[in-house]
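This report refers to the structure that appears directly beneath it.
Here the complex is missing a single protein chain, while all its other protein chains stay put.
After this line comes chain A, so read on.
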Amino acid sequence: MALSRKTPIERIEYAIIVSTLLLLVVVTVQPILNLLAVSLSEPAKVPGMSGLTIIPRGFSFEVWSVLLQHPNVQRGIFNSIFITAVSTVIGVVGTALMAWGLSRPGLPGRKALFILVLVTIVFEPGIIPDYFVNKRLGLLDSYWSVILFKAVNAWYLIILIRFFEEIPKELLEAAELDGANPFQVFWHLVLPLAKPALATISLFYLVFHWNEFFRAMIYLNDQGKWPLQVVLRQFVIDGDKVAIVGANNASNNTGASQIDLRSLKAGMILLTIVPILAIYPLILKFFTKGTMSGALKG
């Protein structure tokens, strides 16, 4: 913009606006950068380190290497990746198939199915009945309790239905006239056209499942099946350091016992964010679009 045209007051206003927003950026990012600095400092120099700094004291990968070699952390990483990957695939496939049927105007029983889905959005009987359903199905303490439970999300389903409805009718009718059955139309026509929408809900599922901890916490007793979020929660929120540091510091040989707890906690928190940061450019691209196009729930 032609800044020269602006009056001094307007320039000051603009400076205030931009600095307010930059302050917001600092408040958002600084706590994370501080943890990064703590986790990358030489562990011995961490005690007494300010919460304000974003520069490591000394430089060392020791915390990260100890964490990444820790059997419980490795287990958590594996569990998180496994649960997230399988849940996302099941969720996307189930959602896409169901959305395809529900997006067809003439489908008999379509309205009833919509009501079936909408009821689940407004009425949730709560965590105890959920727990008992899991128990009754024999899913407790199995990966499947976390993977299968509520695998198809009603909101994502609605987003996908809206997208499928926008596919030009003429295209679908032409394919049907050529003798393609609904499976073929779905596979050869709808899916390729819906790539951006599928990418969006895949990311929705991916982020949701990676961040999920509550169900894993109540359905999985076996610590060997815990995803990273639950391992992190036990260590940082509950302050139970046994799983990471060991019950007795002296007899522990994982290396974690030698390191300041603050560094280990900082490292664990960041470790859990890494995958989100890795796909963040994609998130920005697809989530932004998805939200802009009218989905109120993010």
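Operating definition for what follows: a residue touches a chain if its C-beta (ideal position, glycine included) is under 8 Å from a C-beta of that chain, and two chains touch if they have at least 3 such contacts; residues count from 1.
Everything that follows uses one rule, which is that contacts and distances are computed from a predicted model.
Q: Consult the UniProt record of the chain that does not appear here and report its protein name from "Sugar ABC transporter permease", "Cation:proton antiporter", "Peptide/nickel transport system ATP-binding protein" or "ATP synthase epsilon chain".
A: "Sugar ABC transporter permease"
Q: Out of A:S41, A:N72 or A:T95, which residue would touch the omitted chain in the full complex?
A: A:T95
Q: Tell me which of A:I55, A:L118, A:L171 or A:V242 is the one touching the absent chain.
A: Only one of A:I55, A:L118, A:L171 or A:V242 touches the chain omitted from view, namely A:L118.
Q: Tell me which of A:L68, A:L137 or A:V242 is the one touching the absent chain.
A: Considering all chains, including the one not shown, the answer is A:L137.
Q: In the full complex, which residues of chain A touch the absent chain?
A: Residues 1, 10, 13-14, 17-18, 20-22, 24-25, 27-32, 34-35, 48-52, 93-95, 97-98, 100-102, 104-108, 110-111, 113, 116-133, 136-137, 148-152, 154, 157-158, 165, 181-183, 186, 207, 210-214, 218, 229-230, 232-233, 236-237, 262, 265-266, 268-269, 272-273, 276, 280, 283-284, 287-288, 291-292, 296, 298 of chain A touch the chain absent from view.
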